[in-house]
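Remarks on the structure that follows.
Some chains omitted; the rest stay in position.
A and B label the chains in the order they appear, each numbered from 1.
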Amino acid sequence: MKKETISISTHSRTDFISVSRGVQTIIEKWGVKEGLCTLYVPHTTAAVFINEGYDPDVMRDLETSLEHQVPWTVGYAHSEGNAAAHIKAVLIGNSRQILVENGRLLLGRWEEIFFAEFDGPRNRKLIVSFIEG
Amino acid sequence: MKKETISISTHSRTDFISVSRGVQTIIEKWGVKEGLCTLYVPHTTAAVFINEGYDPDVMRDLETSLEHQVPWTVGYAHSEGNAAAHIKAVLIGNSRQILVENGRLLLGRWEEIFFAEFDGPRNRKLIVSFIEG
């Protein structure tokens, strides 16, 4: 298993940062050709997902919708005040898989990989791993 | 890594289509016995998940609940008008894993694999891949 960590600085409480290029660069550095890439977030108030990267309004709508579903302040029990960030992280999930073929991430035409911050700004890590298939 | 694409025609804006049989057929054609099957959706307004296939009312309730959580029209920024479909796709996720044992998908008794359309009708693809374990 190959493994490398990407460092990410987020800039606001909710922040969706494209990491497609960073992940592809690691795949190329490794020189791997075919297999399964697993992205893993080792945090409990952040997540990773794949969706449209072309129109930034999509990410704005996603942020608004998640805030509507899981409001930041509605009298949570968790005393740190960031319960909503934990809940959003569980809903989106902290790992994703992408196939690699001919040394390239097999993303669809409009797909981009996003690191999702729900309790920023913070310094975060995304673990990129690869298993040859 | 083995890889094959299933073509799927969806018939309505939201459509949950069982693909268990199609995935199992590919596993058998490959003649593989043990390992990890990854299903990947290369679209940004569709998803894949695993849940009950026995009573079609479960899928009807899922559609209603998702529409309630993420209404189609509530003044989204994304000008294409399908922001809700992107958001639902992020919530469900665009990949799933299933174990393969003795050449069979290791699904639970009531489990079925569903391709989830959120912006149909369209012609879609589901990528089935397999890594020997």
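Quick note on the criterion: a contact is a pair of C-beta atoms (placed from the backbone, for glycine too) under 8 Å apart; a residue touches a chain by one contact, two chains touch by 3 or more.
Here the structure is a predicted model, which is why all the values come from computation and not from measurement.
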Number of identical chains in the entire complex, 2 depicted: 3
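Here, only the chains that are shown with their structure count from here on.
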Intercentroid distance (Cα basis), chain B paired with chain A, Å: 20
Residues of chain B defined as touching chain A within the complex: 1-3, 36, 38, 40-44, 69-70, 76-80, 83-84, 86-87, 89-91, 93-95, 97, 127, 129-132
Residues of chain A that touch chain B when the two form their complex: 34-36, 49-52, 55, 57-58, 60-62, 64-66, 69, 91-93, 96-99, 101, 106-111, 131, 133
